[in-house]
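Here the complex is missing a single protein chain, while all its other protein chains stay put.
Note that the chains take the letters A, B and C in the order they are written out, and that residue 1 is the start of every chain.
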Amino acid sequence: MTTEAQSSQSVKIAYLGPQGTFTELALRDLAKKFELDAEGLPCLDVPTALKKVASGEADRAVIPIENSVEGGVNASLDALARTGNLRIIAETVIPIDFCLVVRKGVKAEQVKRVGTHPHAWAQCRNWVAENFPGASHVPATSTAAAAELLTGDRYPGFEAALCNRVAAASEGLETLASGIADNSQAVTRFVMVAKPGVLPAVTGADKTTLQVRLPDNEAGALLSMLEQFSARGVNLSRIESRPAGGPLGAYEFSLDIEGHILEQRVQAALVGLHRTCPQVKFLGSYESASGHEVKVLPGTSDQAFEAANDWIASLTEVQ
Amino acid sequence: MTTEAQSSQSVKIAYLGPQGTFTELALRDLAKKFELDAEGLPCLDVPTALKKVASGEADRAVIPIENSVEGGVNASLDALARTGNLRIIAETVIPIDFCLVVRKGVKAEQVKRVGTHPHAWAQCRNWVAENFPGASHVPATSTAAAAELLTGDRYPGFEAALCNRVAAASEGLETLASGIADNSQAVTRFVMVAKPGVLPAVTGADKTTLQVRLPDNEAGALLSMLEQFSARGVNLSRIESRPAGGPLGAYEFSLDIEGHILEQRVQAALVGLHRTCPQVKFLGSYESASGHEVKVLPGTSDQAFEAANDWIASLTEVQ
Amino acid sequence: MTTEAQSSQSVKIAYLGPQGTFTELALRDLAKKFELDAEGLPCLDVPTALKKVASGEADRAVIPIENSVEGGVNASLDALARTGNLRIIAETVIPIDFCLVVRKGVKAEQVKRVGTHPHAWAQCRNWVAENFPGASHVPATSTAAAAELLTGDRYPGFEAALCNRVAAASEGLETLASGIADNSQAVTRFVMVAKPGVLPAVTGADKTTLQVRLPDNEAGALLSMLEQFSARGVNLSRIESRPAGGPLGAYEFSLDIEGHILEQRVQAALVGLHRTCPQVKFLGSYESASGHEVKVLPGTSDQAFEAANDWIASLTEVQ
Partner (left out) sequence: MTTEAQSSQSVKIAYLGPQGTFTELALRDLAKKFELDAEGLPCLDVPTALKKVASGEADRAVIPIENSVEGGVNASLDALARTGNLRIIAETVIPIDFCLVVRKGVKAEQVKRVGTHPHAWAQCRNWVAENFPGASHVPATSTAAAAELLTGDRYPGFEAALCNRVAAASEGLETLASGIADNSQAVTRFVMVAKPGVLPAVTGADKTTLQVRLPDNEAGALLSMLEQFSARGVNLSRIESRPAGGPLGAYEFSLDIEGHILEQRVQAALVGLHRTCPQVKFLGSYESASGHEVKVLPGTSDQAFEAANDWIASLTEVQ
């Protein structure tokens, strides 16, 4: 009975697998923060993880969305915008560094080829060039997959793998180096996604994620879109152009703005976008991982909007 | 009984007098348009006419507001903005040309000095220089007053007066020339003012008049104010800077915008002004004299606003 | 010989007369500042004064350009913009207050009618209403003319005149009250005008006066014009809309900007205006009366422009 009760309360969370990836680290972090009894469902790729939420097979998904070195995670941004009706409800930021692992007993001088995901390779290239000059890259589908291949019996085509500390702790592996990162400040931002339902509450330190398609002409249209925000004192914290899917040169914009959809200045800006852009997708309002309180400019508080609305009402009511 | 009934229905309209001014012509024009049984109350100046409405002594006031040659009528713009709580409810545009009148029997070659209001003089100066070279100006408090002085017994200090066709028709005067105007397109715009009450209905060809004080810094603040309009597709049809009353260099702006306060794009722009400007005075929404339908840009119709508001509601309602 | 030498050095300055007006006060102020041996040529109106400079009859003209209570002096703004090729080379600001004068022996209780220029009347109306209730206005062509009429033998139609302290000192007059002004901060700004020639030097506290006609559409065009300034960090210190002379609703803008045409950010803004506006008139660069140093924003100094131009040159020069 207890088991049943627990299992009925446990939350199924799809994520970019396999086990041992940075995404699983992020999932654990978010589960702890929200005190969720999380059951992880590793998925092959981001679109698969999102589809599991859309179909109801999973309650949540955790996916990487932005890396401080590589930029937006294109596959995640695009999948999120295209998979119908999903909402970001939380985010977390995870420092990214790597371990170089080998099978137990393998010596540093034996390392000629290094297996890992291409993104991990891109973030450790300089370190490898310096410490293992001449070592070449063998691509793997994930950092965890590279580590796992080393634990098997067969030679996977490389002597060492770059993976995170969780995967490095697998049985049969030995860590030659840890804390590896060409850029020591490298972090990745992960988001937790759910179907629409209860909106996260306004905390005063919130972000709202949007995907916006602009009308025809590019330059003037981007300026006009940004003015819809500035006219209401809404600040942008991220902007990414993404190909709209048709011919080269047609873009959508993936945006994070400061503020929550339950705040009036954000609603006013969204009304402006909805009126003037052919497509606006609302992808969620949620507390920012930084927890920094949003600076509300003079004349853009909910009180300022209410006072203005009261004034309009007083002008238009007829005695 | 009939008389009583009529008098109880007659509308008292204060105006910039005396009788026979262009303002009285405008009053007659507006009274006819609105089928008012108008009783004109000539006033010494515009502030006096407006005060009569504010105090209830008059039901309406008619005042000149803008001349196509001289620009905004400063005294009217300022008085309207400062006299508490009044609203423009209608406007009319009157072509401005003048008659040169003399006492019966006076000959053209006897005309050495011309009495008239300084604004009238400014608009006929070239014509006088050409037709009565050497004739000088004697200022009068109005064009009608100049004409009236000629009908008296005493020599008023001038042989001829420049006045409108109504005053020129006074007994004892002779018209030496008519249709006089250095600029043949000259017109003056007059407005009818009332205390707040029933708003004129939306006609689709409406204007809204505002007086706006900007926050501190001039240049950026004016740009920001104009962006509050452009972000909602609201066009300006007039802008006048007026001294704010303190030191040189502090301005307010007198504006006409296209649209009616009962239209949502206008309300949204006014909300933006109210939030960001230290003072916004609403001076009325009313049908424009031109009757030209306001061009509503894509995404700025009431329907577009309602669709956007419905979208926001669908995003924020919690299942 | 000495006399000849002096007369050859004296500078003929046309001004809005007659003698004893505030404009003459401004002329004396400017002559002293520039150590000019000035010979004043009083003129009937502003256009006449400007024409004397254009024709060479006068070397300079001094005219009122802006009043802190009434706003821009329309006749001056328009005349300056239309009289071909003249340049403002200096400005001064004069406090405006009035004296109430009567013929010697006339008592306060005898004052029923007050002669003065309409602008002076507008600035003293409240004071008169309080101190001489019931006294009415008799318009005069200038404050000085009103005072002078009182010195004659004939009754000029009024018992008292409002004029400045210079005119009040005329023989035969008595001052009943002085320092009269409804607004105690009232000042008028006057400018000195010359034919193009030596530009005033850059002082760091300079203004540039322009008259700009906008392309067709009003609202967007005004925004675009202001952006030409803000894109170069140039601040506006005055903006006046003036009727363009054709139908109602077509405007030109009279502008003062902070900075000198010999500064690069001002040149860049003027290039932008010249490219995009159908007409731009340069009416002079000159030291501001306030002497306040212009705040040069980061990236808008001459050094910043030169560094940018050097960079462009380095990119386009071909080895």
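In the analysis below, contacts are C-beta pairs under 8 Å (C-beta built on N, C-alpha and C of every residue); 3 or more make two chains touch, one makes a residue touch a chain.
Bear in mind that the values here come from a model prediction, so they are computed numbers and not experimental data.
Enquirer: Counting the whole assembly, list the visible chains that the omitted chain makes contact with.
Expert: Within the full complex, the chain not displayed touches A, C.
Enquirer: Using the touch definition from the top, which of A:28, A:60 or A:189 touches the missing chain?
Expert: Checking the options A:28, A:60 or A:189, the one contacting the hidden chain is A:189.
Enquirer: Which listed residue, A:54, A:239 or A:262, touches the chain dropped from view?
Expert: Of the candidates A:54, A:239 or A:262, A:239 is in touch with the missing chain.
Enquirer: Have a look at C:93, C:149, C:169 or C:199 and name the one touching the chain we're not showing.
Expert: C:199
Enquirer: Considering the whole complex, which of A:75, A:262 or A:307 touches the chain not shown?
Expert: Of the listed residues, the one touching the omitted chain is A:75.
Enquirer: In the complete complex, the non-displayed chain touches which residues of subunit C?
Expert: 196-199, 227-228, 230-232, 261-262, 267-268, 270-272, 274-276, 282, 298-300, 304-305, 307-309, 311-312, 315-316, 318-319
Enquirer: Which parts of subunit A face the unshown chain closely enough to count as touching?
Expert: Residue positions of subunit A that touch the missing chain: 44, 66-72, 74-75, 93, 118, 122, 136-141, 157, 183, 185, 187, 189, 217-220, 222-223, 226-227, 229-230, 234-243, 245-249, 251.
Note that only the chains that are shown with their structure count from here on.
Enquirer: What topology does the chain contact graph adopt: line, ring, star, complete, or other?
Expert: Chain contacts: open path, no cycle.
Enquirer: What is the chain whose Cα centroid lies farthest from the Cα centroid of subunit B?
Expert: Farthest by centroid: A.
Enquirer: So how far apart, in whole Å, are subunit B and subunit C when each is placed at the average of its C-alpha atoms?
Expert: That gives a centre separation of 26 Å.
Enquirer: At which residue positions does subunit B touch at least two other chains?
Expert: Those would be 227, 230.
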